[in-house]
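The complex appears here minus one protein chain, its other protein chains still in place.
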């Protein structure tokens, strides 16, 4: 368990660099991420390469025992490059060029820009691939930030036509797969196909889904190009990219396949304020710590994208600048977030940024240091974590590396699938339904029961799990079907599971499609509801309300919950269960508790705001409430903290 | 009273066609609408015409005694046609081309596209004009759907300049009519005139109104072109177009003049959810049946556009896919809607669609059959209606054709005028005011009083009416003035009546302009209010609140209602009355009841959610409430249903 920080030597006079490195050391920071926005400093004029500043900073870090995560600077191509290759710019859905003047001004599909990236990454990798300070490389920065996955420029159209031709072979196959006969949308050749924007009404959902897939694949290819260069010149270093919160526009599992570690950038307060997933009540209650499951959900999600390895590349250290409102974190929140990350398997937590910049777009974004180089609150909390990690290691008899490799996998898995996300959000039927939010609410309920959850891709092995939740696995591939049939634990499939074919059609046997053998039922009709109507539901497992999505199902399976018309809502027997509707949090928890019991797992209703996570023999307890809460896990002894947890408090326990 | 269905042979394997026709027959369906989106199947390549599939399906329908309504396929031109004539595409108000990829990708003003339509419609009419299965033709599909009446492309500009030159003759006449001196907006020639979009602030309202009229006239011309061809090649068949709900962007009366029947597409749940006319309370109360006056209002409106003949071309049979939320209808709702349509004079109710398509944009739109070809709920309700029609006919001693020709006109008329709608909505003064909504609320109040209402155009004969309501007849033409002067019944003119000249100016004598002789009063000033301020109103006829629009009037007429400053709100004597403000539903009902009484009509305050409609000697009673209601009309005996109507219940009575 290590700490890191994001740093920009190019923003500060050289005279500060040594001082900063010493200060990082004092706090206990071991990793520094640099370089990812520095292209114009490296190459201020075409082919005029300024390496000296970077040489010197790397040497300083090395001299102070700091390991460097070096970023490729491709998220911020300089103006001269853009002027030479104007076709590298993206276009938004309205057809407007997205110009220079901020960052991420390129489309992934641009071959001209890929060539420019190949060149600069090669130059960097050749120069620093074997530098002793360089422990890792970050490719680009936050793929897709500012809504940059879908682009509607000419270059994207070319790429899309090629992608479709490769996928379908013949235009007849595409017409059939998309059902283009529907509104005389048939094409005679791939060259007739347009991008699915600026149509009179919505484009064919199959068309939209394939365009999303194509754009996602452009990201994969763009990343692969950099990975290949870095592997060649800097073998043995961890390759990583920094993902974002609540962001699903490309397939992170696919990108993750080519990297060594998954990392993400966690801003609990900004996302609480910004995201429509949260209620006004939640936004108020968790204003200064973030929602209790925000960090956890993404830690578990991205650990699943990183083949089990997780870093936090950017951890919010204070108020940020980009949310609609930017409050200060509670005292202790930075420490809480850091421990939460460790408890989910993070090897490294790196704060963004070292020092608040007094200029540019993010001048109101806090750092560990203030703009005047004094320590901000978060610096002290980071130092406290360093001390506590030592205490924990001593208590467990483990050194730092052993701590880092404590197992983090659980017995409960929730399947998260980017393709399912795109499919279902293209036609949500009720504006109140979104795939991501439903996954999140399922995860929240599991976690409120004290369960440690893995979030897994649809091609993951299921062998180690006792309970598996498929929130809404739109398309069930043959391979997944095989693994589900072989699964020995308890399975819960949620609404919309198996409701689409691979090319966005309704299966011949209706939903749940290929799962009907495992779950003998038919979804006959869907009742997609506005918030103002929440019908009652009740049965052997509890009572509550239906929300947003409610399937009318025909089945002979035993029903654990029914709606007020007597229709099945939650049904199943033995080890396979199906939930046909979104249901309220209370009933969801009650149902999941029953399923956990069936799976031989013990669960507990945690106090509001409290969360628990196990990692190896360590139990972490977190209090996200804004008042003191008492909690002690069973069969464990206290190592750090108190049974009475203060607001934003953490306690750490060792299993007996 | 017949049932029909919309069907797409091109979506299904040939092997299904006979089976489907037999199934339709079994249910009792007599009409099938086909063809309207099939251009790319008919003509997959330019000039390569595939008629065989259509030949065969027509023969199958004919063999099974099904009558066909054949749609011209001009709402979905194929990609190759668009690529040949890119200027046929519309531009939206922001100047963006509205491209291929869904439907309705053309502008009505395009002469190139009209020529393409002339060709394909001629080919179809020549081939099928005399086919024994073809009973009727539908031109295109849902003119204006997806906001396609106003288009801002170059071809529209050309058409507009020609239209203006024809209307005004000289540019001086136009400048004067528009008042262009106002902001130095004078033009020197028709070629200087631009479309009224992308101006710095709002364009001249006279300019906007004429553009709306021109665009509406383009629809009329576009439809006329198809009508002429069909009349030539398929004489004797009913020509029809399918209009939409709450849609006013072209003059349906003008289009209707060229057709034999008016039809419309009724989706009570989608419109309830989508339209801002309804309150949150209404959206909740009527979630599963739609608002009690939604269907009725449009039935009466479109019967008035169809010279007394009305069809329902598309009747919602289950959840749809396009509203923000798409709930399932109540049990019985499809039957309720079908009978409501018959009670307003519909000869035919055709369900959209026969079978839910598993692909394309509308794959979540229910049909009578599910995607797996099993019957959905609505199929049973349709079959029930067929049986009930038989019972009703027997009870009345009428055969099917006699039932269809039962008289449907009433004694109360509400005047609906598209030109008035455009005029008043261009400058509503209060965002809370809209012409259509005010008409709807007047209609609702009349209907809550048990009255059967005709909705008539401004050039209709008034001879048969006892009570005439002019909701807000902005411009009073000389011809209308003559008919109003001659009218023998009771007249109520609402706020904004007579407030504009033909070219969008204030009349010299102020509102009500030419009506001042009939209604001696002057509208001195207008108080246009937000929702939060609803001043009190009271007088001899009741008390309540003013809403949104409140005129300050000088008159010597007796006042039945006054505002709290003593200003006249409802005034008149003898047979002519003027209402200067929008008023709340309770007071509106009380006032209309008084007027009905003055007109010698008896009215009754119906229970909440209950509606009644008379057609000939039959009285229909509908319960839109979600609970049981007791109601029996006076002087009638029960033929079908119960005095205690269940939720979504219908009872049918015969006058003694």
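Labels for the chains are A and B, by order of writing; each one numbers its residues from 1.
Note that a residue touches a chain if its C-beta (ideal position, glycine included) is under 8 Å from a C-beta of that chain, and two chains touch if they have at least 3 such contacts.
As the structure is a prediction and not an experimental result, all values here were calculated from the model.
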Among B:400, B:479 or B:506, residue touching the chain not depicted: B:506
Given B:49, B:409, B:462 or B:528, the one touching the chain that is not displayed: B:528
Residue among A:44, A:65 or A:407 that touches the chain left out of view: A:44
Residue of B:186, B:260 or B:425 in touch with the missing chain, whole complex considered: B:186
Touch list for subunit A against the chain that is not drawn: 10-11, 37-41, 44-45, 73, 76-80, 83, 90, 94, 96-105, 145-146, 148, 273, 280, 283-284, 287, 318-319, 321, 324-328, 356-364, 366, 370-372, 376-377
Missing-partner contacts on subunit B, residue numbers: 94-95, 178-188, 192, 194, 196, 198-207, 427, 429-432, 504-510, 524-530, 532-533, 552
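Heads up, the rule we're going with is that only the chains that are shown with their structure count from here on.
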For subunit A placed onto subunit B, the superposition rotation in degrees, Cα atoms, nearest 5: 120
Inter-chain centre distance, subunit A versus subunit B - centres from mean C-alpha coordinates, in Å: 48
